[in-house]
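Here the complex is missing a single protein chain, while all its other protein chains stay put.
Letters A, B and C mark the chains as written, and numbering starts fresh at 1 in each.
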Amino acid sequence: MIKAGIIGATGYAGGELVRILLGHKNAEIKWYGSKSYIDQKYADVYRNMFQLVEDACLADHLEELSKQVDVIFTATPQGYLASILTEEILGRVKMIDLSADYRIKDVSVYEKWYGIEHKSPQFIDEAVYGLCEINRDKVKKARLVANPGCYTTCSILTAYPLVKEGLIDPDTLIIDAKSGTSGAGRGAKVPNLFCEVNENIKAYGVASHRHTPEIEEQLGYAAGREIKVNFTPHLVPMNRGILVTEYASLKKIEKKDGSFAYPSYEEVKAVYDNYYGKEKFVRVLEKDVCPETKWVEGSNYTDVNFKIDERTGRIILMGALDNLVKGAAGQAVQNMNLLFGERESEGLELVPMFP
Amino acid sequence: MIKAGIIGATGYAGGELVRILLGHKNAEIKWYGSKSYIDQKYADVYRNMFQLVEDACLADHLEELSKQVDVIFTATPQGYLASILTEEILGRVKMIDLSADYRIKDVSVYEKWYGIEHKSPQFIDEAVYGLCEINRDKVKKARLVANPGCYTTCSILTAYPLVKEGLIDPDTLIIDAKSGTSGAGRGAKVPNLFCEVNENIKAYGVASHRHTPEIEEQLGYAAGREIKVNFTPHLVPMNRGILVTEYASLKKIEKKDGSFAYPSYEEVKAVYDNYYGKEKFVRVLEKDVCPETKWVEGSNYTDVNFKIDERTGRIILMGALDNLVKGAAGQAVQNMNLLFGERESEGLELVPMFP
Amino acid sequence: MIKAGIIGATGYAGGELVRILLGHKNAEIKWYGSKSYIDQKYADVYRNMFQLVEDACLADHLEELSKQVDVIFTATPQGYLASILTEEILGRVKMIDLSADYRIKDVSVYEKWYGIEHKSPQFIDEAVYGLCEINRDKVKKARLVANPGCYTTCSILTAYPLVKEGLIDPDTLIIDAKSGTSGAGRGAKVPNLFCEVNENIKAYGVASHRHTPEIEEQLGYAAGREIKVNFTPHLVPMNRGILVTEYASLKKIEKKDGSFAYPSYEEVKAVYDNYYGKEKFVRVLEKDVCPETKWVEGSNYTDVNFKIDERTGRIILMGALDNLVKGAAGQAVQNMNLLFGERESEGLELVPMFP
Partner (left out) sequence: MIKAGIIGATGYAGGELVRILLGHKNAEIKWYGSKSYIDQKYADVYRNMFQLVEDACLADHLEELSKQVDVIFTATPQGYLASILTEEILGRVKMIDLSADYRIKDVSVYEKWYGIEHKSPQFIDEAVYGLCEINRDKVKKARLVANPGCYTTCSILTAYPLVKEGLIDPDTLIIDAKSGTSGAGRGAKVPNLFCEVNENIKAYGVASHRHTPEIEEQLGYAAGREIKVNFTPHLVPMNRGILVTEYASLKKIEKKDGSFAYPSYEEVKAVYDNYYGKEKFVRVLEKDVCPETKWVEGSNYTDVNFKIDERTGRIILMGALDNLVKGAAGQAVQNMNLLFGERESEGLELVPMFP
């Protein structure tokens, strides 16, 4: 039985970790960490857990916690883990960090986009970017997993095969992303009130959202060089779900007869299938079916598809996931399974809920 | 392995049956029946099931189906099952009917409220009303289970202990119920369009909703006599969930000192605990905590609580459940487990999803 | 031109006052008072007002304001106006208070339900309860108008004719109310976050909501004696709108033939028409049409209707309004029109917006 501790268990991602781990056969939660609700019963904070969780919340005491468990999930604000992580802790326990602290290899990029000093850059190098479908083997051997962001997981998985195979020009990549409101967290802020979000849609963080460099770094690895993308998030009046719509210019490829032309639907589909055909949690939809967030709600799936626009020479890529599952807690548990040699989908065989 | 068939698998309740049965260890679906989508892939109708269900929809052929499976769920319009059920079929297979055809013992009451003739009244007597917490033992021995309505399950479970113990005057019972829109089904009707339901609330079926006689019959058994209640359903702009708020006059009871007075909080709580303390799927909340539909979403729980109003001599009862789970498919699977000697909660240990 | 000042202009009710007054031919806003946004442009707080309102927010300085305007609207927390109102101010300016400070005649009832000391009980007597349809003549002569609460306006208007005419037993009155979330105000609190309210419904303030004594007092006047009611509010995932469903036992009345029986549909309808037939802002719907909040959204209407349940001897009353308009700012402007001899509907001829 894997003993797990959660720092930040009372945020939405923390709550989702609890929901998922309660259904995991070989894991049990030993520590419900919270800054705001210490000593309160966890089920008083999330009443869906009434009679399911009897524990009270404990302080976010990483040092002490690291002695009691096998794995720690940190669902904490940016900079928090970086400020308290030590070699000693990493020697004792596996760390899965849901914050951005160890996602970006270039510390100056992190510090510029996040506007804070990184307090433990010495661990950045060894941290493995926990996008399971791409870094599976590295995750298995890691001590410290940087769990990807919600927007980034969706953005990268949707474009990765085409960037990797050189079918699109990555410098033309534009990512228009739409997210449910749980991505904004449980903090009490006016812009997240029901009446401000409901019956409304807006862009935010235009040309400045922090997930941009994360996407650029990871897709840059796929492209084999540095790239720059436009990434624009939008707030949608729904609880869960991220949809990305991505635009890129297709590159002409050599056809059998020696001519150069845009790849056909079948050729692009074959590339996706090659990468994701055996992936349980990435579903390449059938022709002309557009991903919808509702079809993956509550599950660990990412649904992807694409449409070629011959008129403009561009391809439109679409991807959908549940930001709290594959975009956060689900992927974190998937990483935990990899770290501990569990079946990768253990605890994650959640059937999407519709409607 | 229990072989299950579903007639009406492409409605919302049918879809929820599929979601739940996919997670059941000892059941498998052999027949996805549908009137409207015959020969189409089930996953094309409910794309959340992509790669999870490979089957195509089959016709609603009860006779043939009954030869292939152990249990049949009928999630069909009122009158359908009654018009085709035979002794032969009942001899071969267990029937769990999610329609109202066998819920009401007095066929004239059924015919009056539903406005149709009952075509097989000979089976009404043996049908067991499948409210598991109350009729558990009878269900175990049944051939034909009448799975309760969504409103009725919530309304009855919320009031049952107090009616049974005589703490309230059942003739004063008023049930004000609020339901998410999935209860209205997947039929394409103008009043169920997004723009008609969203940002709106209304009562409907006032003093005439068909769940009224079902509630009256069942609570009448608890009261030991015929009762009449007011039941008013409302349509709420959300997908899932039913909340009932019930009002009744408290009866004064004899206290230890021989005086007569209203029961105290503790006395009422003790009654609820006595009935539900060991029930996994009914949670009696802590003092002053009001049930919320979101806390049970996606799960088989019914959350109940109450508040005594000394000023008016009334008690306000509240209950919440997910209309598609405990209010339909979840309870149907709970009944299946009882019928086949499975662990009652098998496949139903769904942790409520929040947010 | 009536010069108006608003204290609390940056709450939702304050914002709605601005929206309505911008369309009023003979009124102009001279003071946008705000505690939290002093010196910020009003249109930066409510960006719908961009290019429509150029003013910045001013401090909530009642004394100074009273010298500059003809009427002051206070959309402020309970106790605020009571703590600063003076005879001098009342001598200079008409006051329309959207808080509860002067709604309840019995100061001990106010202090008990609101849990605060009333700091200027000397003004309670002269304050007129501004339910225009009922107290129209008194409002015209008032200096201080206590603008009714949102739930209370809806609850009272729906039941008033039947209580007044003795068609129902007021002691049996049960009011089950459902409100959109704007009624909870713009304060940043976790329970009002989008993800907490969306896809959820709950009761709150059960047997303890502060609008209860206000309803009891006003309907008590109609009944000619003290009454007690049950009032239960619910939070609905929509921005605007209140729906009340009210239950009461009908009283048998003497019929033409000398017998006693429940009133017929026509008899009850005639009573409603008698009271509201000439009222612009109360619409008695046609037979069997249930009020829906969406049909009054954005407007000053209250839609009411009823259904007699012969089976139980009860009548079910229903009423719907927009909590920010007839439930707050609209009625406040209606009161202003009465105070200043304007056409009562000036600025209020807002056509409901659907969808």
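We take it that a residue touches a chain if its C-beta (ideal position, glycine included) is under 8 Å from a C-beta of that chain, and two chains touch if they have at least 3 such contacts.
Only a predicted model underlies this, so the values are computations on that prediction, with no experimental measurement involved.
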Which chains here touch the chain that is missing from view? A, B, C
From C:Asn48, C:Ser108, C:Gln122 or C:Asn274, the answer for touching the chain not displayed is C:Asn48
Touching the hidden chain in the complete assembly: which of A:Gln40, A:Ser120 or A:Thr245 does that? A:Thr245
Hidden-chain contact residue, picked from the options C:Pro77, C:Gly166, C:Gly220 or C:Pro352: C:Pro352
Would you mind spotting which of A:Glu196, A:Glu214 or A:Glu342 touches the chain that isn't drawn? A:Glu196
Those residues of chain A which, in the complete complex, touch the missing chain: 174, 176, 178, 180, 195-196, 198-204, 206-207, 228-230, 232, 234, 236-241, 243, 245, 247, 290-294, 297, 307-309, 311-312, 314, 316, 318, 320, 355
Contacts from chain C to the absent chain lie at residues 12, 15, 19, 22-23, 46-52, 182, 199, 239-240, 283, 285-286, 289, 292, 294-299, 303, 349, 351-355
Where chain B meets the left-out chain, the residues are 12, 181-182, 186, 188-190, 192-199, 237-239
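In this text, only the chains that are shown with their structure count from here on.
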Taking mean C-alpha coords per chain and comparing to the overall C-alpha mean, nearest is chain B
If you average the CA atoms of chain A and of chain B, how many Å lie between those two points? 37
So, what's the distance in Å between the C-alpha centres of chain C and chain A? 47
Per-residue overlap in chain C, given as positions that touch at least 2 other chains: 195-196, 198-199, 237-239
